[in-house]
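Missing here: one protein chain of the complex. Every other protein chain is in place.
After this line comes chain A, so read on.
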Amino acid sequence: MTKQVQQLDRVIIRFAGDSGDGMQLTGDRFTAGTAEFGNDLSTLPNFPAEIRAPAGTLPGVSSFQLHFADHDILTPGDAPNVLVAMNPAALKANLGDLPRGADIIANTDEFTKRNLQKVGYATSPLEDDSLSEWRVHAVPLTSLTVKALEDFDLSKKDAERSKNMFALGLLSWLYHRPTEHTIKFLEQKFAKKPDIAKANIAAFQAGWNFGETTEGFSVSYEVKPARLAPGVYRNISGNQALAYGLIAASVQSKLPLFLGSYPITPASDILHELSKHKRFGIRTFQAEDEIAGVGAALGAAFGGALGVTTTSGPGVALKAETVGLAVTTELPLIVVDVQRAGPSTGMPTKTEQTDLLMAMYGRNGESPVPIVAPMSPSDCFDAAIEAARIAVKYRTPVMLLSDGYLANGSEPWRLPEIADLPDISQEFTTAPNGEEGTFLPFKRDTETLARPWAIPGTPGLEHRIGGIEKADGTGNISYDPANHDLMVRTRAAKIAGIDVPDLEVDDPDGDARVLVIGWGSTYGPIAAAVRRIRKGGGKVAQTHLRHLNPLPANTGEILKRYDKVLLPEINLGQLALLLRARYLVDVISYNRVRGLPFKAEELAGVIQDVINSDQ
């Protein structure tokens, strides 16, 4: 039987199941196959904080969304074309996002009376006509898997565990994904348990063959590779890119990296990743708490290391006092905040942009710090280098604001040429800078206002620093009113004077009257929305901030150039507050704090409304 093959330009798949069903792994593997095939892609994992929430319940649902296309794309997609629902809870939790006509592949084995009751279905939606608007493929994934593994010496329970690989095989057939990769992966993952490896591979192949032979799937789909810029690519998540960026920053600054960190979702992966790369001379220190993590990083910076701490949510609050110490002692330090939904513990696995004002002002006294925010998973690499450049050059702590969406999301990354990476190295001070061979630890560079960085072990430059106000130049303890005023203003001027590139505006025809501005991880959804507007003939300009402090010098001029400025943020208007205060521009805020990224369609609607109101 020859099956029909249909060409598509893009597909959004969502795998959803119980948190124990291996949906993240399934999504990862499908992503790897898709990356290998050469599609552009973007992913959105979404999972509960509980390691094993009660099975079969709505809070226990874990999902992984993947958007892949034959052209460059900017987001993981708004609405799935296909939902793989491993149980009734997964169906119920995700059905609301599913547009009419989308495919649902449901694991019928799990639609038992008990499981249906758990999520409040009186009757099975697979059997009543409540799903008539969708194309439902009822597949007994569990029992087919168990049957496929009959010949293996496995308990029924163990065999059932491979059902995610059966599903992966079926989807791989449906979308013409290469299979070698997954087989190799399974062999490696279960290298020490060859029987389990073989069983998983058998389940995967059975899933593929099921698609090929069953009449339930009459059409398969092909999405051609994307025509991306030439180069070598790999798929990368934000946290991994950020970790690699820190390693690159260490190499490019010629400073040994010291990471002081305490595990916290969703930042822990950076600690895990850096811990694997000790051969770069990287010291990773899992501290007793958040405070010790940043303290140790600052201590290492005093000793001449590239000090880094990574955290999220409440961890940022705990580090505030030490960041203030870094501000006043003027030592380089990188504070990575992978923002998550708050306040307090909030929703650890969900994303938000709600720490901007905390980064900006969340310390006692006047304690300005530069803020850098990456705009996509792969951009975390460059943003980390940029944060390190500023920290080292200006001797200051830098807040690097990633978030849960960037951290766990992934996309293809065109690898940079190492030779093109910036040299961010600075010389340590080794010679006296005062009269008669004295050393003045707070005598500043006249251009950058940075103070000397003289590290222990340097003869003749012995000096003391600390949290008490220091006299200009000598650094001696000083309570002199005029000196304090001078030092407060000088520290502020140093940060305000950091060299950040001008903001660039994307306005193809140059005649848009509405500007949409964003920062950090909203870049993808905003840019996708802007494309939609332009496709429909609308005019809108877009610009995006990577430097939140200091803001690019031309920010005010750009804001004032447009009739209307729209600023979508995943908070209640934090950047809007800063822009309004600073530039007296009546920025229109659009805010949602649902723990999820914006959808392109949603933002397109908001932009269109602003354009309409400008007529």
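We take it that a contact is a pair of C-beta atoms (placed from the backbone, for glycine too) under 8 Å apart; a residue touches a chain by one contact, two chains touch by 3 or more; residues count from 1.
Basically, contacts and distances are computed from a predicted model.
Visitor: Which listed name, "2-oxoacid:ferredoxin oxidoreductase subunit beta", "Xanthine dehydrogenase YagT iron-sulfur-binding subunit", "Protein SCO1/2" or "Sugar ABC transporter permease", is the one UniProt assigns to the chain that has been left out?
Guide: This omitted chain is identified in its UniProt record as "2-oxoacid:ferredoxin oxidoreductase subunit beta".
Visitor: Of the residues listed, A:G38, A:P80 or A:P452, which one is in contact with the missing chain?
Guide: Touching the chain that is not displayed is residue A:G38.
Visitor: Thinking of the whole complex, not just what is shown, which of A:P194, A:G434 or A:G466 touches the missing chain?
Guide: Final answer for the missing-chain contact: A:G466.
Visitor: Quick one: say which of A:I73, A:L186, A:L242 or A:A287 touches the chain that got left out.
Guide: Missing-chain contact among the listed residues: A:A287.
Visitor: Identify the residue among A:H176, A:R234, A:H484 or A:R513 that touches the chain left out of the display.
Guide: A:R234
Visitor: Return the single residue from A:L170, A:V223 or A:A248 that touches the missing chain.
Guide: Per the contact definition at the top, the residue touching the missing chain is A:A248.
Visitor: In the complete complex, which positions of chain A touch the hidden chain?
Guide: So the residues of chain A touching the missing chain come out as 32, 35-36, 38, 181, 227-236, 244, 247-248, 251, 256, 258, 260, 277-283, 285, 287-289, 291-292, 295-305, 307, 321-322, 325, 329, 415-416, 418, 456-468, 476-477.
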